[in-house]
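Worksheet: one structure, shown below.
One protein chain is absent from this view; the other protein chains keep their places.
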Amino acid sequence: MSNEIRIRTERERNWREFFFQWEWILVGVLLLVVIINSSISPYFLNFNTFIRTPATFLDKGFIVLPMMFVLILAKIDISVGSTVALSAVIMAVSYNAGLPMPLAMLLCLVVAGLGGAINGWLLIKFKELSFVIVTLSTMIIYRGIAYIILGDQASGGFPDWFSFLGWGEIFGVPFILICFVLVAIAFGLLLHRTTFGRSVFGMGRNATACRYSGVNTDRVVWIVFMLNGLMAGVTALFLTSRMGSTRPNVAMGYELEVIAMVALGGVSTNGGIGRVGGPLLAVFIIGFLSYGMGLANLQAPIVLVVIGTLLIVSVLVHRIRFQSKKKNSAV
Amino acid sequence: MNIKKRLVFTESLRELGLLLFIIVLSVAVQFRNPAFLTLNNINSLLTNTAILAILAIGMMLVLVTRGIDLSIGSIMAFTGMVTAITVARVPGISPALAILEGTAIGVVLGMITGVLVARFDVLPVIATLGMMNVVRGLTYVVSGGRWISSYQMSTEFKAIATGRTLGVNNLIVIAVVTYLVFTYFINHTRTGRRIYAVGSNPAAAEVSGIPKRRLIFLVYAIMGGLSGLAGVLWVAKFASAQGNTAIGYELQVIAACILGGVSITGGVGKLSGLLLGTIMLGILANALPLINVSPFWQMGIQGVVVLAAVLTNVMVRRNTERTALRRRAI
Partner (left out) sequence: MSEAPILELNGISKFFPGVRALEDVKFDLRPGEIHGLMGENGAGKSTFIKIITGVHSPDAGEIRIDGNAVTFRNPMEAQRLGVAAIYQHVTSYPDLTVAENIFMGHEKTTSVVRRINWREMHEEAQVFLDQLGANFTSRDRMGSLSVARQQIVEIAKALSTNARIIIMDEPTAALTQHESEELYRITEGLRESGVSVIFISHRMEDIWRLADRVTVFRDGHYIGTWGADEIDQERLIVAMVGREISQMYPKRSVTIGDELLSVEHLTRIGFFRDVSFNVRAGEIVALTGLVGAGRTEVCESIYGVYPADSGTVRLNGEEISPRSPMEALELGIGHLPEDRQLQGLILEWEIGRNITLPSLSHYSNNGWLDEAQETEVAARLAEKLTVKAPSVFTLASALSGGNQQKVVVAKLLSRSLKLIILDEPTKGVDVAAKAAICEIIGDLAEQGYGIILVSSEMPEVLGMSDRIVVMKEGHVTAHLVTSETSQEEILNAAMVVKTPATATPEGGAE
């Protein structure tokens, strides 16, 4: 009855909050990495080198985008590396069996999307099962199928134009970078500007309340996992194009790198928190870092150590941050 | 008495089924290739399964507390590598000391995971995925990318895996001893039983004053220790330590646990079931080549078997719950 109640609809600008964002730290770290890299190799800051470097690491960046959705849903998908291998192997084998290359590429995406959709379907139909066991099983199965198809052989011999995906440039900018930027924008909009993205955030916080509020929770899970698989297929395309051939053991350990990038990007493993900018910066941080370590002649294993440590440390930092200020929800 | 008998029967039904399956599988394989059930092959089957069996015990405890450990393959590689380097540098070192070294390193690595999970509540998947890669990387780092090969290892060290005690291969002996030790630990110590209590009802455990976090920490430390032990045995057995030793082996270990009836939702897991699950996997690995199935099928078959086991479990539980609801007097 008391009509005096007036509820404000203007957001208060909080400058302190603006400056104390995780993304600024990431920007700092990225700059640091770039500076270190350029001190190792004077050619690094040359525009042509700088713009080409991302082509060496962006293939897995495509999975980072949907994996961000998966983590915001408070789940994890560790089957993506296997999905990349399976879809790449099927593409190569079907091409060599006479399928036209464009159709083989389409098949690659379909297989990968199906792989993700199966994960989603299992999670919906068997709600008792945790995402860990479901994606662990499919991780074994998908790579297992890749081995059944190809044994320890490699398969390749793709048409020349296929290498454009991984190596091509448009006005000096790598094709893969252009694709990545476009896909990243699409996923960013999907997360922050659509009802679907809103539902994903809500389900990460409280899936029960979302179901009671009429959100189609099953569909959200299914689509997120399907997208995750689909993007693994995109990764398979670019990876295969860069390597020129594929074998069942490709993309081993991609799940770690991808999850590390998402976690470093400030997406909470407890779900509900994350912004597209963080993981994007993290893709470039870890990418440039690996590249720089290559410049410094450090072997790949050290990169493993660094990435593993980054994953653990960033999760730890977020846990401590989360515990100290539970109130700030950055959606 | 009647009720009790029926319960015991249902509980052992799963193990009975597994045993039956193992027998049928063995007979079928034997039919295809008579070389299967020879003393020689059985000995090699058991030798090959010994390491898996040791690791499965640790993994069972981890799963019982509702966790998972993906880092054990890497820990095996690291401890194996460090031990092999030690053996190469100090040829006179006693095998027992080498085993101790590997185990100790494993315990330390497991303790790191334990702290992350028990103290900081990091999800077990995340913590062990991180550890898996850190430790794998460190393996390459300490070895400088090189292998330690057979000729660099002393005969005594290799005898850990090839020698015999009382006519039985040492690996089998070690596995049996480990089983006996853990049978005692799980069934006859308070700590062992309380691990199951924590997995069965974590909330209740906390209220009744059971040190939940300390037990979870302990479980990962044990897992690390067993991985360390297994790493040394692996290196002794294959007489070579490499950077990619036991890569992906954690999946087989988890598969053995799930086949053996260990519940991934915690609280449930028996050593007898575990043993059957391990042997089942061992037979699969041993028999497939014997009946001319390409080794490349092994991974896929294992994956399908695991998923099938998990899904069957869910179905059975749903069925039980439905029956219970029907019996409710409403």
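The chains carry the letters A and B, assigned in the order they are written, with residues numbered from 1 in each.
In this section, contacts are C-beta pairs under 8 Å (C-beta built on N, C-alpha and C of every residue); 3 or more make two chains touch, one makes a residue touch a chain.
The structure presented is a predicted model; accordingly, all values stated were derived computationally and were not measured.
Touching the missing chain, out of B:S208, B:S294 or B:T312, is residue B:S208.
Counting the whole complex, the residues of chain B in touch with the unshown chain are 3-4, 7, 11, 184, 187-190, 193-194, 196-197, 199-201, 203-205, 207-210, 267-268, 322, 324-326, 328-330. What chain A contributes to its contact with the hidden chain is residues 1-3, 5-12, 193-196, 198-199, 202, 205-206, 208-216, 218, 272, 326-327, 329, 331.
Just so we're on the same page, only the chains that are shown with their structure count from here on.
The touching residues of chain A, counted against chain B in their complex, run 76, 78, 126, 128-130, 132-133, 136-145, 147-148, 151-152, 248, 252-253, 255-256, 259-260, 263, 269, 299-309, 311-312, 315-316, 319-320. Chain B contributes residues 68, 116, 120-123, 125-127, 129-141, 145, 243, 247, 251, 254-255, 258, 264-265, 294, 296-304, 306-307, 310-311, 314, 317-318 to its touches with chain A in the complex.
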